[in-house]
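All protein chains of the complex are present and in place, except for one that has been dropped.
Right after this comes subunit A.
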Amino acid sequence: MSKIADFNAYPDAHGRFGEYGGSYVAETLMAPLAELSEAYQRLSADPDFLAELDRDLQHYVGRPSPIYHAERLSRQVGGARILFKREDLNHTGAHKINNTVGQALVARNMGKTRIIAETGAGQHGVASATVAARLGLKCVVYMGATDIERQKINVYRMKLLGAEVVPVTSGSKTLKDALNEAMRDWVTNVADTFYIIGTVAGPHPYPLMVRDFNAIVGREARAQMLEEYGRLPDVLTACVGGGSNAIGLFHAFLNDAGVRIVGAEAAGEGIATGHHAASLAAGRPGVLHGNRTYVLCDDNGQITETHSVSAGLDYPGVGPEHAFLKDAGRAEYVGITDDEALEAFHLLARSEGILAALESSHAVAQAIKLARELPRDGIVLCNLSGRGDKDVHTIAAREGVEV
């Protein structure tokens, strides 16, 4: 069991979660990050800001999202009750909007007029384009050329919302390269530009700020559990790429020692094949994208190309708080393969009438495994972080179906 007394005490003032986190950026960004840190610290204690955020989350995002007992799925699995936190029901179809609504309000408060964002699956890009449109801010989204190809629908959604989508052709042409390019844009345009990072990675204060904006997921879920079931779940699970939906669900439960926490990483074609994106399960400590965390890299320290059927999990790093929770023994991180995720996708669709995002399907697969280990009166709470409409083409192509 973990020796940490209070998980709310992290990160420290330098953004460190134990030996992870921090601000590993070029000197040019130190001042803008300090400015952001100061603005966020001020706003996160400002009742007017918090009231406006609450209003937006309620009336624009559609919060609270329900927890839903998937009875037919649970019966078919034949174990504990599986409950879903329905983040797929949010406006734009995923948890990502919780964070972009918050950061956009911070951006407006800081007087920034231009929003930039990176995106993998396109969910964060859509969520950023959405809030930029609503506040009348210019929006540029960086997206790997490979991801643009496999997430065409989201690319078009961003364009419909008035965003400019810039293809990134360097490196592996996926999320990590989009993040590099967004960082380069920010370094060049720091005066008027606000960078909305979509996950709990990047330099301080991003891992803190993105966690705080997503932590409403776990706060709601914890209260709903107590109100509707009179108890906390036995185990939580969520998919982990960068880790924003997972930390969102986990955070409110970290000090509940009796609640087991399991993150599902993308094992791709299997961790043994090397074609995966399981940074925590198979990586090592390193420095990437402004923070110290677990990364996938070779013996020369070069970040390796990752593989996952889901673009949103296809990332060779992970948020530093997850690295900290792993080392502290508070959370476990396991791999779910492409095939397992797809199987879970179909099972959920047929048993419950829910098309889950491929990312979230990894969590569903893990929830099924966990449910089998528990007695029937046990409860597994799984974050259904996004809906699967965006993945319909990918799934059809993979299964040889022409749409």
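Here is the rule we use: contacts are C-beta pairs under 8 Å (C-beta built on N, C-alpha and C of every residue); 3 or more make two chains touch, one makes a residue touch a chain; residues count from 1.
Following the convention adopted for this analysis, contacts and distances are computed from a predicted model.
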Record-based protein name (UniProt) of the chain missing from this complex, from "Acyl carrier protein", "Tryptophan synthase alpha chain", "Aspartyl/glutamyl-tRNA(Asn/Gln) amidotransferase subunit C" or "ABC transporter permease": "Tryptophan synthase alpha chain"
Contact partner of the left-out chain, one of A:22, A:64 or A:335: A:22
Given A:6, A:299, A:377 or A:399, the residue that touches the chain left out of view is A:299
For the chain not shown, which residue from A:289, A:362 or A:387 touches it across the whole complex? A:289
Touching the unshown chain, subunit A contributes residues 14, 22-32, 34, 170-171, 176-177, 180, 183-184, 187-188, 190, 284-290, 295, 297-303
